[in-house]
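Data block below; observations after.
A single protein chain has been removed from this complex, and every other one stays in its place.
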Amino acid sequence: MTELSIKINGENITADVEPRLSLADFIRDHRRLTGTHLGCEHGVCGACTVLMNGEPVRSCITFAAVADGTEITTIEGFDDDEPMAQLRQAFHENHALQCGYCTPGMLVAARDIVTRLPDADEDRVRLELAGNLCRCTGYVGIVNAILSVLERRRA
Amino acid sequence: MPDGATGQGIGASVLRKEDKRFLNGEGRYVADIARPRMLDAAIVRSPVAHAKNLKVAKPAGAEKRVFTAEDMAADGVQPIHVVSKFPGHKPSDYPHLATDKLRFVGEAVAVCLADTRAGAEDLAAQTEVSFEALPPVVDMLEAADNPPARVHDDWDDNVILDSRFEENVDGLDAAAVSVTRTFRMNRQAVNPLEGAAVLAEWDAREDRLVVYSASQIPHILKNALCECLGLRQNQAHVIAPDVGGGFGYKCVLLPEEIYIPWIAMQVKRPVRWIQDRREHLVAAANAREHHYSVTLHADTDGNFIGVEADIVIDSGAYSVYPHSNILESTMAGRTLHGPYRFSAYKVRSRAVATNKPPIVPYRGVARPGICFAMELAVDAMARELGREPYDLRMQNLVPGEAMPYKTITGGEFDSGDYPEALRRAGALIDLPAMRDRQKQGEADGRLIGVGFGCYIEMTALQTSAAARAGLAAIPGYEQAHVRLTPDGGLEIGVGVQNHGQGMETTLAQVACERFGIDIDMVAVRHGDTATSPYSTGTYASRSMVMAGGAIARTCDVLGEHIRRMGAHLLQCDFDDTGIENACVVGPSGSVTFAEIARVWHRNPEELPVDVDPAGVEVTSGFRPTPDNSPFSYATHACVVAVDPELGQVEILDYVISEDCGTIVNPMIVDGQIIGGALQGVGTALFEESRYDEAGQPLSSTFADYTMPGSTHLPNLRLDHLVTPSPLTEYGVKGLGEGGAIPPPAAIANAVNDALRAYGVEVRETPITPRRVLEKICPVK
Partner (left out) sequence: MKPAKFEHKRMTSLDDVVKVLGEADGETRVLGGGQSLGPMMNLRLAQPDVVLDLSRVEGLADIEEAGDVLKIGARVTHARIEDVEVPGTTGAYMQFVASGISYRSVRNRGTIGGSVAHSDPAADWPSALLALGGDVIAAGPNGVRTISLDGFTMGPFTTGLGYDEVLTGFELPVLGADARWGYYKVNRKPGEFADAIGAVTIGSAPRAVCGATESAPFRVPEIEEKLAAGAQEISVADVRTVLEGHDAGFDDYELQIHAVALSRAVKRAFA
């Protein structure tokens, strides 16, 4: 077992974990924050995306033990975040979700786009979304939602 | 009947009620549920495609944590049996766990339990599986005509069912022009983003088995559990919570849905199995593998006369419950004609067994395949005759005046204007401009092509047609419970299951239309066998037609009770009342639903003496009369650019002109069509579950299996025709599958149009760069 000290959504946590436990499984099974989802466990689908020290990472291929000393924000940790609030509203208005399984990871990736790339156009948005699979929506609503937030934030 | 004055009824793009929990990460999928003392399961799966004399050695010391078919048989677990009425349909029961034989790579052999999934996988790695390998049956054509082995020993061949659909065969002789082509659609996986998942435990207080499953068909799953585990129906409770996509993969029984609950009963603890992506890509590579040999016959003017075909469908090793393994092959044989007029028909369709996972009805079922075959044949005929493919289609589509139209195989199209959809798609794609563009050539050297795909889709399969077709699973009436709550709101229970289609919103809209009630006062509940009416579930694009119809009818019955009480409270005649804006309105006043609910629930002393004791909680049902199916249809058109050096295909423009009858929620309808279209793009260009000659799967991770993504389909342009169905409430038709049906056809036709100068045709999906280059520059 390895000792782990980590901050999740502002809360300091210490735990003893198996070295092989992924950050995703630590978040989901140990902390019972089940908004972060597992879709592939090899880093391709993006459903597991969380913020580590403010940047999006794949929690399914990150060992919890290696995340020692970092600050993690999961989908449950954005209550007071303006970009996320804007994105949630835009996703809702643009029908950017159907079954909801990709949505948490998609929102974290979308937040990275609108905050890091304020001048992104549609082509760039689509390029940046290549790491998040959605099987239901065909992406049109998601792209429109992100573009609307970018426009709103530029105003 | 009332007009929804609240702007939340039929035709309103109401934003979804279900969004909030998903946006906040508060959805509850099976994997999100933790039960006390829960154990995790990992499955030992067959490493070979075909073998006999299976022996399983449980790891020493862990025998109580490992389960095999032998253990299940010793406990009297029954097999699941799927029988259709098709004469000659050879049964092939799908074992829960493999017994003596192994029949596909990924077939479940043993189940290991531990406190964590990782620990269970450790145990699985220590479980030894031995067997004697047999020659694998990998190619469906070989399996049919020249097999290296038999998948089922008690059969004399590998043909599950050989069915023929023939009408006026002699009429084929009249044809002056014929084109013959073979087409192949390769195997793929369905890949909902949430895989399969089962969590089961015995609930001592309720004295019944509780099974959470990511299922589209909770009541059907309950049937299977009871049959196999010897339970009374009142001893089982199935709950499909939030489900992360299904698309047909989850509308069939999985063996895990039987053996995981059985194991939970044995160990007397909750047991959970969550399918991982590799399991899905390997053991659930189970969709779309079709082969067509088609001859299209016409006269010299291009009027279609007949179609002949030999269809082979790789149906895998076993028959799935409840739809069986001949649903797809018989649908293909019966409906290859698509939206065209034919007077002669000679189609043979064989479902063939191979050493691959059992076929499931993935979105569209047989229709993507038959649309691909027919639409490419039509384009080939156009090239043969020197005609524009668009014109040839226009000439031969069943016209609007012919509705209702009896097809050559005895089906009946209820309504629609197929040529109009084609006309609009042609206008949107701007065919003349594309032809000009082709003449000019592209600066980057790429080749431009335009392609069309037309289809019809029987939605909401009905009782008589299913029975006539000899199918194993026959749907009946659909019911809804509607309850007026003490505050004047509605709680609605439906048996269909929502897994992305927005039914918590759209089904509520039906009630809003009926009563003018505010949608926040309406809650639609689903997915739980304890609280929902029996239903065959969500599949076959049936939910709005059937559950929507049931809600409308049930609201009518409830509405009558409410009006009676309202009339009494208003002291007027029943016949002088109506319902508007959740009020009963009389000649000189109105009373709200909330007020009527108060009387029923809290002040029954104010009720009329002859009030119906059934009160404000009503169940009623719906089925079209006669029970024919509404048909949706569309034309897709696309423009592609083909890179002749790399063989890559890019979609430059994509338009859809579609008709799904009356549209309940335009936003959600568009979402279904677009989502389906991207899945179709996946089938057309990217997705393939490849196998080597030993039957070993080669596409076991997303590194080897490409999913369509955010850059593959530009913004679509959608156009809607509305031809209300005469068969349904409000004239709605099903539409959930349609988007996925024609993209392979439209895209392949566009690619072939682009490659005209080479005189070649691609006839196989996915249209990979390798396949394109092999056509353009074949190896000398």
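Some observations on this one:
To keep things simple, chains are lettered A and B as they appear, and every chain counts its residues starting from 1.
Keep this in mind: contacts are C-beta pairs under 8 Å (C-beta built on N, C-alpha and C of every residue); 3 or more make two chains touch, one makes a residue touch a chain.
In this text the structure is predicted, and so the values were computed from the model without any measurement.
The shown chains contacted by the absent chain are A, B, with contact judged over the whole complex. Annotation: of B:67, B:686 or B:730, B:686 touches the absent chain (contact as defined above).
Note on the undisplayed chain: of the listed residues A:9, A:34, A:62 or A:86, the one touching it is A:62. The omitted chain makes contact with just one of the residues B:32, B:139, B:276 or B:314: B:276.
Contact residues of chain A toward the unshown chain are 2, 18-20, 22, 25, 41-43, 46, 49, 52, 55-58, 60-63, 65-66, 68-69, 109, 112, 127-128, 130-132. The chain not displayed touches chain B at residues 116-118, 121-122, 125, 276-278, 645-648, 686, 701, 703, 706, 709, 711-712, 769-770, 773-774, 777, 779.
Keep this in mind: only the chains that are shown with their structure count from here on.
We define each chain's centre as the mean of its Cα atoms; on that basis chain A and chain B are separated by 29 Å. Those residues of chain A lying in contact with chain B across their complex are 18, 20-21, 28-29, 32-42, 44-45, 47, 74-76, 88, 91-93, 95, 97-104, 107, 126-127, 129-130, 132-143.
Across the complex, chain B meets chain A through its residues 15-16, 18-29, 31-32, 34, 116, 118, 191-194, 242-245, 247, 274, 276-277, 499-502, 667-668, 670-671, 674-679, 701-703, 707, 709-711, 713, 715-716, 739.
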